[in-house]
Every structure is written in structure tokens, then in C-alpha cells.
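The complex is shown incomplete by one protein chain, all other protein chains being positioned as in the whole.
Moving on to chain A:
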Amino acid sequence: MSTLHVLSHSPFGDDRLTSCLRVIGADDALLLTGDAVYALQPGTVPCTALNARHPTLFVLAEDARARALEIPDTAKAIDYAAFVELSIHYDKVNSWL
């Protein structure tokens, strides 16, 4: 069973990203939305942790664009239509509310 993990909170404010990276499985994927896209800020502790674990990574493009963040080659930029498709493609969605 595969899981799409969805993060939407800033990685600088709490432990969601850390916990998610700890439990994410080989068939799972991580989608960054909202303030969670700040995990892409180069040279920071969250970005280093993300690169070290390198999960299958999706990023909601408009949230990155709004925050002036570049989407790295290691991630796939998606829109809301692709978000819906992803949530169907994976067996379940785990939203880290």
C-alpha cells in the first residue's frame, strides 16, 4: 500500500517534516504545499534533511512561485489537477494537518 504524504506547514516551526521523513516508505511520495515549500530553501537544515532522505517529491508550483522558491530537479512541479491525480494514484493520502 502506497501513501502520499502531504505537508502544508513551515518546516521551521515544528517537527512534521522531520517525522514524515522518518516514517516515509519506499513506495510513498511527499507533496509539499503551502508553507511546507519553504523546505526547498537552499542551505537550510530542512533542505539538507530532505536531500538526505530524497523521497519521491512533488511540489505545488503556485505555492513555490508565490514564495520566490526555485523547484529543484529532484522534485516534480505540479498543479491542482495533478494533485487530484496523485491522490487517486496513491492508495491513501496522509495529510499532516
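Convention: contacts are C-beta pairs under 8 Å (C-beta built on N, C-alpha and C of every residue); 3 or more make two chains touch, one makes a residue touch a chain; residues count from 1.
Please note the rule applied: contacts and distances are computed from a predicted model.
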| item | value |
| --- | --- |
| Per UniProt, the name of the complex member that is left out, chosen from "Ascorbate-specific PTS system EIIA component", "tRNA 2-thiouridine synthesizing protein C", "Sulfur oxidation c-type cytochrome SoxX" or "Adenylyltransferase and sulfurtransferase" | "tRNA 2-thiouridine synthesizing protein C" |
| For chain A, the residues touching the chain missing from this view | 8-10, 12-13, 34-35, 38, 41-45, 47, 62-63, 65-68 |
